[in-house]
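Complex shown without one protein chain; remaining protein chains in place.
Coming up: chain A.
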Amino acid sequence: MIVVEHFEARLVKLARKGEQTAFAELVELYKDKIFHLAYRMLSNRHEAEDIVQETFLRVYKNFDRYDDKQKFSTWIYRIATNLCIDRLRKRKPNYYLDAGMNDQDGVDGYALIPGDDRTPETEYLLSETQQTIHKAIEGLPAKYKSVIILRYLQELSLQEISDVLEMPVTTVKTRVHRGREFLRKKLEHKFL
């Protein structure tokens, strides 16, 4: 673990100086983690890819603002989760989609959205158990979602989550507890 962190710190240092290959290594190291995080947050592949791209661009542009006393992972997760939360906030409320159009009978907003048949089930060959869990996470209220995803997906400690989300540890704790309770209720009749 120490070796990995040391290696990462060196990469960050080089990338900050403008070393392209070092930056590419960092992208390679983090792209899947960021993608997975964004995908769990947004449940949409295209949007998740956008987030990954945007995250690395911000990292690159704001390298001079990165304080190397903190972990690079904390910093990059913060950028990514903030972008995801912004994205969730900007989403139009769903009822607009459900409302029928005035001039055309039987056509609602859904008809205008290009279909994406690449659902997680078909794309990642998820088993039924995995699908159930994926749906349970998807159903989490946004403020628990980020905490839960950072906790289980990235296996961050409560302290690290509080650093990433810039909120007190006690708040993080409450959210983990509520989120866990929520998930338990969703899953209790299925597996437990």
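The criterion applied here is as follows: contacts are C-beta pairs under 8 Å (C-beta built on N, C-alpha and C of every residue); 3 or more make two chains touch, one makes a residue touch a chain; residues count from 1.
Just so we're on the same page, contacts and distances are computed from a predicted model.
K.L.:
Which of the following is the UniProt-recorded protein name of the chain this complex doesn't show: "Zf-HC2 domain-containing protein", "Amino acid ABC transporter permease", "histidine kinase" or "ABC-2 type transport system ATP-binding protein"?
P.N.:
"Zf-HC2 domain-containing protein"
K.L.:
Which listed residue, A:12, A:52, A:76 or A:165, touches the chain dropped from view?
P.N.:
Checking the options A:12, A:52, A:76 or A:165, the one contacting the hidden chain is A:52.
K.L.:
To test your reading of the contact rule: which positions on chain A touch the chain that is missing from view?
P.N.:
That gives, for chain A, the contact residues 18, 20, 23-24, 27-28, 31-32, 34-36, 39-40, 48-49, 52-53, 56-57, 60-61, 120, 124, 126, 129-130, 133-134, 148, 152-153, 155, 158, 173, 176-177, 180-181, 183-184, 187-188, 191-192.
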